[in-house]
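The other protein chains are all here in position, but one chain of the complex has been omitted.
Should a chain be cited, it is by its letter among A, B and C, assigned in written order, with residues numbered from 1 in that chain.
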Amino acid sequence: MRKLINEPKDFVNEMLEGIYAGHPDMVKPVDGNLRCLVRTTKKEGKVGLATGGGSGHLPLFLGYVGEGMLDGCSIGGVFQSPSSEQMLIVTKAIDSGAGVLYIYGNYGGDVMNFDMAAEMAEMEGIRVMQVVAGEDVASAPKGKEDKRRGVAGIFFVYKIAGAYAEEMAPLEEVKRVADKVCANVRTMGVALSPCTIPEVGKPTFELGEGEMEIGMGIHGEPGVRRGPLMKADQVVDEILRPILDDLPFTRGDEVSVLINGLGATPKEELYILNRRVAQVLKSEGIKVYHTYVGEFATSLEMAGASVSLLRLDDEMKRLLAKPANTPFFVQPQLQV
Amino acid sequence: MRKLINEPKDFVNEMLEGIYAGHPDMVKPVDGNLRCLVRTTKKEGKVGLATGGGSGHLPLFLGYVGEGMLDGCSIGGVFQSPSSEQMLIVTKAIDSGAGVLYIYGNYGGDVMNFDMAAEMAEMEGIRVMQVVAGEDVASAPKGKEDKRRGVAGIFFVYKIAGAYAEEMAPLEEVKRVADKVCANVRTMGVALSPCTIPEVGKPTFELGEGEMEIGMGIHGEPGVRRGPLMKADQVVDEILRPILDDLPFTRGDEVSVLINGLGATPKEELYILNRRVAQVLKSEGIKVYHTYVGEFATSLEMAGASVSLLRLDDEMKRLLAKPANTPFFVQPQLQV
Amino acid sequence: MSAKNTLTGNDIKRIFERIADIMEETRDWLGELDGAMGDGDLGLTMSTGFRKAAEALRDLDEKDVGKLLAKAGMVIGQSAPSTMGTLMATGFMKGGKAVQGKEEVQLADLAALVHAFVEGIMARGKAKPGEKTIIDSLHPAAQALDQAISEGRSLKEGLAAAYEAAEKGVEATKAMISQHGRPAYYQEKTLGKQDPGATVGMLVLKGFVDYMS
Partner (left out) sequence: MSAKNTLTGNDIKRIFERIADIMEETRDWLGELDGAMGDGDLGLTMSTGFRKAAEALRDLDEKDVGKLLAKAGMVIGQSAPSTMGTLMATGFMKGGKAVQGKEEVQLADLAALVHAFVEGIMARGKAKPGEKTIIDSLHPAAQALDQAISEGRSLKEGLAAAYEAAEKGVEATKAMISQHGRPAYYQEKTLGKQDPGATVGMLVLKGFVDYMS
């Protein structure tokens, strides 16, 4: 293992201690519970936005807790769901009477735990609604959208729902917009190398030096095809086509682009991918409103990248453009 | 090579095309010359801030061109200096009468080319001053500060000089503050794996799976010690001590901390390092004003990290806190 | 210990110790079963979860079998928040509710417990029999308990029948295609493989059977 860590078993908690030490003005643990992270400030009457998920995906999930985005996050072990109890703790901490919206990725363990947490919260008199993000077109065919994994595209859900909640929109409304984002975002990725869970100590899967897997999930879930590593432009063509065809995105659409690195892939390469994405979208007559390039949802030190497209309407565009300020993502007001 | 690229020889230009495609509102090439990048907007009477350096270090160098930071950047091949001609082109494009300040890292090729560019610019009637950043304590002993390599700490120089220039400070003043930052910042790092220059195709150096090199430079320049990989806390202790002793940083000092990933190291690990840095600083009685964690100066897909400390005074603190908005770095106004 | 026809809270505590032992003994095997199409953590999560549950029960001054089971579920859910941990939490909490207030449970109570357990899991996981999950071992087991009651069997005989039905259920999962969790991504490739979660269901029953003999 080529890792800068101490004891593998302390990986998550020490990472969290580093986060609280680094951003004391922005986030804090609930009652000393490191794995229940909330904003330092709470706005009365605002809908609380909570997420949660396994560790190992920074900035996901906790990295988006902050102004203009989320209010709290429950944190699981590496690639493991947090418990429903943690989720309940976060829910109670962030509710200020307007109810709480859960936004999380479509993974069995997370879904069940958030379901349980929602039931418990309701029993405590907190209104909870849920939005499950699943936009990886490689993970299930069209028609089975509800089986799709949630990957980097959840960033758009956080960003847009977060901006709306910040405007004091009511729970149903925030949920409506969050659902709309889920319905309009699509992602597909490619992996070039595995990653190693600290407590496991060996790679999650094997992938030879000259190999890639198209459509692989962020925990190493199987993709659609494994084969020799292709040129960047070919890779883009191969992952962009299913995205475009799925929604489908058509001439005249306006989209926001997210080029996401999985961990070990340099930003230089992400921009080489973006070059091709921009070319293809241009030739398809699809307009790009704003491009995000960087690491938004990672798998530890996995090499690879994903491309997400969000089809915008005026409402989503207005909210996407709003400012945000979290430990991992800062955006000034964008020109609309 | 596990790389998402097309032809190795097109690596730099295609990366740049991706950057221009992704941030058309923020940066543009000078007269179609991809390797001469400037801000889209120009403020009359403002001192122009230019940097330049080799490719392969994103966000360095071009990533800090934008509001509140730099005005232009000349871009070299991977790990190679840009030419003095490119520097001159950028200088002419960003000068608006108030003169231009060059801020760049202390590497032979860059120094000579910027010197040449400065001479040529002076011949064209543009006032040029220079600030050379070199803060890697592992690269030369105390007393030989002028031999030190410039690494991630240059971010602080850009940030603070950029904020000052934005306030319309004159050239001499911006240089004074930039020099002050250089004098007060120290960095040291550790490498866990090499990187591969696309056109070379094989790793820049060998480093076994369980090995690390303390003090290695961002192009693989030799460090102070190679040995078996240690625990994160020990690594921090070993690189923080020379930093603290060098300036020296002492009880009562206030610093800004920069934990920088070299490319392949996950943010989780950077925060584990930050945890220990915060502990040590606390025990030394050194106050932390603001912590930056992420990738600020990389070496393609090299694994490893560096720690930088900037000793603040009121002037530097005020300027560090100012907002910035570039393709790779966004900061809202911080609380001072 | 012969002709024992009821289980008290104390028995339940010792049964959880036995289940924890079984999970520890089978840890690597469960890990391998899960690793084939899943993330391979099942051995780890189940041995940790049941060990913690057994420890929590040991220190608990509580006679109500239902409350003990609910407590065990909560502990497993917190210490192993994986799919199976969460399903065990739901199952034991729902199952516990079905026998709440009883300090002794008979075969009929156990049947109600397992039925509630399975229904809880089905609701939580939005799954039904035949989809290659834990349901495919526990649902037949519940039915076997019903049958044993109608045939007037003893507690020991009933549990043995339930275990046997669960074993057959596990075997039957080999012919099914995974519809839930990570293995579902592999679809047809899951044919021929036994479901790890169903295996866990069977092992839990084995804990009861082992304790009775």
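Simple rule for what comes next: a residue touches a chain if its C-beta (ideal position, glycine included) is under 8 Å from a C-beta of that chain, and two chains touch if they have at least 3 such contacts.
Everything quoted here is computed from the prediction, not taken from an experiment.
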| item | value |
| --- | --- |
| Chains on display which the left-out chain touches in the complete complex | B |
| Candidate in contact with the missing chain, chosen from B:Thr51, B:Ser84 or B:Ser306 | B:Ser84 |
| Among B:Gly76, B:Gly105 or B:Gly304, residue touching the chain not depicted | B:Gly76 |
| Among B:His219, B:Arg276 or B:Arg311, the residue in touch with the chain that has been omitted | B:His219 |
| Residue numbers in subunit B that touch the chain omitted from display | 76-77, 79-86, 108-109, 112-113, 115-116, 139, 147, 200, 204, 217, 219, 221-222 |
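Definition applied: only the chains that are shown with their structure count from here on.
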| item | value |
| --- | --- |
| Computed distance of Cα centres, subunit C from subunit A, in Å | 34 |
| Geometric centre distance via CA averages, subunit C-subunit B, whole Å | 57 |
| Numbers and ranges of subunit B residues touching at least 2 other chains | none |
